[in-house]
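Read the structure below first, then the notes.
Apart from one protein chain that is not included, each protein chain of the complex appears where it belongs.
Naming follows writing order (A and B), and every chain is counted from residue 1.
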Amino acid sequence: MTRVTIPIGPQHPLLKEPLSFLLTVEGEEVMESVLRLGYVHRGIERLCQERTYVQNIPLIERVCGICSHVHTTTYCQGVEALSGLEVPPRGLYLRALMCEMERIHSHLLWLGVLSKNMGFDTIFMYAWRDREIVLDIMEELSGGRVSHAVNVVGGVRIDLDEEHARSILTRFDVLEQQVERALELIEYEPTLMARTQGVGILSPEQVRRYCVVGPVARASGVDIDLRRDLPRPPYDRLEFKVITHPAGDVWARTLVRVRETRESLHLCRQIIAQLPDGPTSVTAKRRVPEGEVVSRSEAPRGEVIYYIRSDDSDKPARLKIRTPTMTALITLPDQLRGATMADVPVVLSGVDLCIACADR
Amino acid sequence: MNDLLGSLFALLVFPGLAFLSTCALAFDWLDRRVIARMQGRVGPPWFQPLADLIKLLAKEDILPTGANETVAAVLPMVSLASVLTAALYVPVGGRVAASFEGDLIVVLFLLSIPALAYFLAGWVTVGVYSVLGGNRSLLQYFSYEVPFLMALSTPAILNSSWSIAEISARQLTWGLFTLPLGFILALVGLIGKLKRDPLDIPKAKSEVVAGALTEFSGRKLALWHLAMSMQTVVGIFLLVNLFLGGSKAIFLAVPPPLAPVIFGLKALTILVLLSTFSVLYARLRIDQLARLGWRVLAPLALVQILVTVWMGG
Partner (left out) sequence: MPRYNWPLLPEILRTLFNRPITVQYPFGPLEMPERYRGRVDIQAEKCRGCGLCVRDCPASALELERVDKETFRLIYHPDRCAYCGQCEESCRFDSIYLTNDFVPGTPHRENLTTVLVDRKPEEGEESGGDDEPA
């Protein structure tokens, strides 16, 4: 059979963000694939050096359009460590609450994108409908659906009163019901299973070799989760399970992510129940003393790392971001080898593509 | 002279172009609306399919260099013409424009022409996605067509006639009850034939952009869409005649003026069934469809034929 080169991207209905794949196919089988990145490189890391620590927060929020809060959280953690600030417990709890809600919203969004790409529009619509519940809550809390602008160096801006907490909890009940239904669907829906099982398999060895993190790694049976492995308050006081699955295919990733959504809901409930009293933030100085720090936290897509070097001024001397998507992206040529054309969308969405994250 | 006028009327008005395109647009809208409501959305307003058609007709018609322009222009017309011709032999509401013993075979043949035209469309407009979509459509054709034909032949065997109008008239109890398996197989086959979700493999957006029609635009694309929608209508009418007893109600005798209403209700039921199927499942892979077609559907169709023969056709 003759080999044909098929471009996927930078413009393709499959991709919501620009990324280029050159697939060499024989009939329907993918023989080879070449990945090209950099279409949405915005120079955020360099730009951060030009702006003050305060001004960087809205910029860093825009590294990723989905997990925006966890990026600012990691950044603020780093800056707080550099300036020796102690965030009040209420601030930490509210930060974690936003993080967990963001995980719910990110995972449901991902479920929708995967379903859409394998031609299952109904689950796409339902997942995004249910995601709206948590988006509404976040909008009420922070004033934005995805760019929350919640974090400041030294704490959070938002606060949660009793009445609002009660209304959130009732809506969580609705959401939990929907997540349970989605789980049932993933475990029993025949066409969904037929499309995702045995597709895009990553072995634990490959996961370790490529340093893959997050749900993709956990779906290959690699048991890593920073929330448990590097417990920061409030996660050291919360109970949750780290979801893993040995299969390593897209189906396992689906299952892991939706089960994580359920865990996150439990986490949110615990956070609201245990929410301590007190101030939500402390005032931070504009100048940050000289030093360097590596700040890590568990984003919806895995571990995100910030390296910040300060030089006793109000601007960072160097800032480096390692996003979790990058690690998963580079495994795609491996996952695609031997797959059919029809598997390409499933495999590509299976790792939760966030190209803006990867390019920064 | 009267004959000529009659044929012209049949071709252009009823059950030809005017009637069929109205039905096609209405069914298209209803389909989209029902799917939208099942997914919790609102869906388009009633004039949306018409607006889409007019917009496409007004758009610039371009083809990539290297494409065979004549063939690309002829193909949508060929599929439209074959669907229109097929419609002449399918009774609507108890009325049929033309009928002879064996017209079922002709209609089935005419309804496969669009599938072949679709495949050719992929080949003459040179594009990787077009060729891939064309290839897929041919593979899909081989998977659904055999069980589909076998399923549609069962009511013919049972009623010992190969004329659609005859089969429709002779059914005392609906084929749905005497041949339940055949009906389901015919429905699945129809989904494959119409390239609807979940068997929209040849035009899967996230895989091959728009399949064989990727490079089409303007008037040609409008004709393609019209032909596809009309094919949906004719396919549904065919199933109503073969399996749901045409315009007859189930227990009571229907006064002739009400016959079209009954027929329409049955057609809408099948349409809603098709919509439900497209909401219910994810798109299959082409190898999965081939396996389904040859390992499940074809043997089941064979069983249904044997049972029908044994029942004494």
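The working rule: contacts are C-beta pairs under 8 Å (C-beta built on N, C-alpha and C of every residue); 3 or more make two chains touch, one makes a residue touch a chain.
In this text, all values refer to a predicted model and were calculated from it rather than measured experimentally.
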item: Candidates A:E184, A:E205 or A:D223 - the one touching the absent chain; value: A:E184
item: Touching the absent chain when the full complex is considered, from A:G84, A:G143 or A:P246; value: A:G143
item: Omitted-chain contact residue, chosen from A:L23, A:I57 or A:I271; value: A:I57
item: Residues belonging to subunit A that touch the chain removed from view; value: 51-52, 54-59, 61, 122-123, 126, 129, 132, 136, 139-144, 147, 149, 152, 157-158, 181, 184-185, 188-190, 193
item: Sites on subunit B contacted by the missing partner chain, in the whole complex; value: 34, 36-43, 276, 279-280
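Note that only the chains that are shown with their structure count from here on.
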item: Whole-Å gap between the CA centroids of subunit A and subunit B; value: 44
item: Subunit B-facing residues of subunit A, complex; value: 4-7, 12-14, 27-28, 115-123, 125-126, 129, 189-192, 194-195, 340-345
item: Subunit B - residues contacting subunit A, complex; value: 38-41, 128-129, 131-132, 135-136, 197-198, 200-201, 204-209, 279-288
